[in-house]
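Partial complex: the chains shown occupy the same locations as in the complete assembly.
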C-alpha cells in the first residue's frame, strides 16, 4: 500500500483505506473479472483487513478464491464468497421482503452483505401483491425495522404497497424475474421509479449489494445517530 | 348504404351494419379527423341508427358536430359527443376503479361508453395502492361486479392488487399520468402486462373506450349467457 | 396451513385457499425456480387439493416433480406438468386460433390450462392473415365460442382481423416468433395493443397461461351467469 | 449551373441534372427549411426545368413560394406546393389503399407525387382490417394495379392482408395515426417490417413521398420494361 491509501497491483488499484473510513473493506464485484484476478485481489484485501467479500462469484471463481484463501466460504444462493474475521454484533434491523420465491437469490445477496457489515436482517419472503393478505399479516415485522428492502420482479409493485403502509425508508430492488414485456427487469424498474407512494428510492436491477449498502448506512444512522457517519 | 352493409361517402366507408350485428352503431374516433369529417360521419350514423358517439372530441369538434346535430351532447371530462335515442335499461354491473384523481378522464370515457351500450356502471375512484385500505374498504363493490376496469398511471399496480383479491375478469387501462421515467404511460403499461396476478388483460394507454367495449361484451355474457354473442 | 388460508414452507407461502375461492388450486410458475422448490411446492398443493399444475417446466423439472408425484404427467409441447383428480365436465367453448405453426406451444399452454380449469377448447391453428381465406372458412367455429384467444407472432394482426369479424371478447397473445425488428415479440405486442378493432385486450408475450385464465373467467360468466363469480 | 450538373447557390447545391436523368426535377423537402430558402430553391428549379415540387410545406411556406412563383399551386391536404408544365399522360396504375380516414393526408402526398411523375393513381380509402369485407369487395382494383401503396397507422396490418391476396409489389407506409403504445407510428412500422406475407417492403413513417417514388419506378418498369431505367 502506498501512502495514498490504495495499493497498486498493476491491473488494479485496491482501496485498503476503505476499512478505516467505513469499518469494512472494499467489496469485489466478481462479474467480468477473471478468476485469477478476483482471487488475487481477494487475498490482498483479506490480508490487509481481516475480511473480504466477492459478489457475483460463479462456482468456478469461488473455487479459485478458496484454493488461495481456504478460510473463505461460498454462499451459493447469494453467489458470494466471504471471509470474515471482524467480530461485531448485529445491530438495528433491516427487513428484506420479496414478491416471490424467484427473487430470493437477489434478496440473499443483500442479506449476506448486511450481516457482514453488522446489520441485523429479518426476511419476509413471497409476500407479493397478488396475495396482499400475506403482507398485511406481517405489519409488525415491517414497522419494527429501520429500513426495508423490497425485492420484486414482474410489475414490481411491492415497494409501493409497503411504502403506503409504513413511514420507513424503502429501498426498492427490481429483479429480472419474468419474461417478454418485462424486458429483463426494466418493467419492474420503471414501476418502482414511478411509485405513487412516498419514501421509495431505487437501485439497479438485481442489485442486492447496492440496496444492502444503502440500507446499512441508514440502519447505522438509526442505531448510532449522526455519529455513525 | 350499399347492399354490403357499409356506406361509401368518399373519404370514409361507414359500417352501418354494425348496429344490426352488435346492437349499437360504429363509434367515431375523433382524434386525427377534421371537424368537418367527424361531423359529417356523425350525422350519417345518427340518421341511420338513432344513436351516434364520437370519442376524443375536442371542444371545437364538439361544436362542429352539435351545429350539425343539435340533439347531440358534449360530455367534456370524457371528451365524448353523444346522441342516443335507443332506449335500453342498464343491466349487469361493471366496476371502474382508478388509482388517482388524474385518471378520472380516462375512466369517464369508459363509463360513458358502457352506459351508452347498456351496461350499469359503478365508480370507485382514487383507490390507488399508496393507500391500500381505501381499496380494501370497498371489497363488496368489487365482488358484486361482472367485470372490473382498473385505470391507473404511474407504476400501474392497481389491476394486480385487485385481481389478487377477486375472481372476476380485470381489464387494465394504463394512463399517461406521471412524468419522467413513466415514458408517457409505458411504465404503467409494462407493469400491467407483467402482472403477477391472474385474470388481467390490458388495453392501450388511455384507451377507456377499448376497455369499455371489452367489458360490455363480458358483462352481456354474464347477463344473457352465450345468447348475447 | 395456517388459519389465514396459506401455508408457510420457508421459501414460499402457498395459497391453499385459492381452490376454495376459485375451484382450482394455485398454479406454479416453474421458470426461475429450482427443480427442488418446484417439486416440493407441487407435492404440497397436490396433497392439499387433489390437483396441481406447473407451467414453464423444463424436462429436468418435470422429472423432478414426477419422481416426487408419480401420478403427474408432462405435456411437453405445452411445458406443463399436471396432476388432476378433480372430476368436472368441460363446459362452454373457448376458441384458440394461431397465426402459424410456430405459435402452437403458446396455444397449447393455454389449451391445457383451460381444460384443467373446466372449459371446453376448440383449436383453429395456422390461420394467419397472409392467407385470410383459411380464417374466413372457419367463421362458424369463431362465432360459436364464448371467448377467442388469438395467438400470433410477427406483426400480430390476427386478433384485429378476428375482432372485426365477430362480437365476442378476443384475448390477444403476442408470441416471440419472428426475428430482427420483431424485438422478441414486442412488435406483435404493440400491434395488438393498437388494434383498430373493438373488443381486444392483450396479455404478456408468450403468456398462454394468462390468456387461458382470463378466458376461463369469461367463459364461466357465459355458462353460469353472474353466479360464477 | 456548373458543368457538374448542379448549381451552387451558397446555402444549397441544386441537382438540376436530375431532370435529365429521371425525367422530373429534384423535389424539395420543405420541413426544416426557412420559407425564404424553400422559395428561392423552388424558383431556381422551376426556371431550370419547367416543373417544381415542394413537400411538407406549411401554409406559410406555400404563401412564400407562390408570392415568388405565382403559377404554383398549394394542395393543402397533401401539404405540397406544385408547379408543373411538363406535359405527360398518366400511364400504368398504382393503387393507394388506406386503413382509415386519418391516413388520407399521407396517401394524398403519395398520390400528388405519382401523378406529377406521370403514373396513374387509383384511390381505395378506409379499407382497414377491422372491416375486412370493405377490402375484399375491391379485389379487382388491387389486381389491376402494377404496384400497391398500403398506408396504415395503429397496428399497421393492412399491407400484410393485401400482400396475402395478390402477387404484386406492396409498398407499406406506416402512419403516426394512433396514440399511446403506437409510439408515434413505431408500432405500425414494426408491424409492417415483420409482415408474415411476401412481397412487402416498407418506407419511413408518414413518408408518402418515398413510397410514391419507389412505386413510380416500379410502375414505369411494368409500363416500359427495362427500358425505363
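Points worth noting:
So that you can tell them apart, the chains are marked A, B, C and D in the order they are listed, and the count of residues begins at 1 in each.
One rule holds for everything that comes next: contacts are C-beta pairs under 8 Å (C-beta built on N, C-alpha and C of every residue); 3 or more make two chains touch, one makes a residue touch a chain.
Just so it is clear, the model here is predicted, and its values are computed rather than measured.
Assembly remark, whole complex in this entry with 4 chains visible in place, copy number of the identical chain is 8.
Keep in mind that, in the parts below, only the chains that are shown with their structure count from here on.
Overlaying subunit A onto subunit C using CA atoms gives a rotation of 90 degrees, to the nearest 5. Counting the residue numbers that touch the partner chain, subunit B and subunit D have less than half of them in common. Mean C-alpha position of subunit A lies 57 Å from that of subunit D. Spacing of subunit B relative to subunit D, judged by their CA centroids, is 36 angstrom. With centres taken as mean Cα positions, subunit D sits 44 Å from subunit C.
With touch defined as above, residues shared between interfaces to two or more other chains in subunit C number as follows: 186, 189, 193-195, 198, 204.
An unclassified topology is adopted by the chain contact network, corresponding to no line, ring, star or complete arrangement.
Chains that are in contact with each other form these pairs: A-B, A-C, B-C, B-D, C-D. Within the complex formed with subunit D, the subunit B residues making contact are 4-6, 11-13, 15, 29, 31-33, 37, 174, 176, 184-186, 189, 204-207.
Across the complex, subunit D meets subunit B through its residues 101-102, 104, 125-127, 131, 133-134, 137, 177, 179-182. Interface of subunit B with subunit C (complex): residues 21-22, 27, 92, 143, 146, 166-169, 171, 189, 193-195, 198-204, 210-211, 213-214, 217-218, 221-223, 225-226, 228-229.
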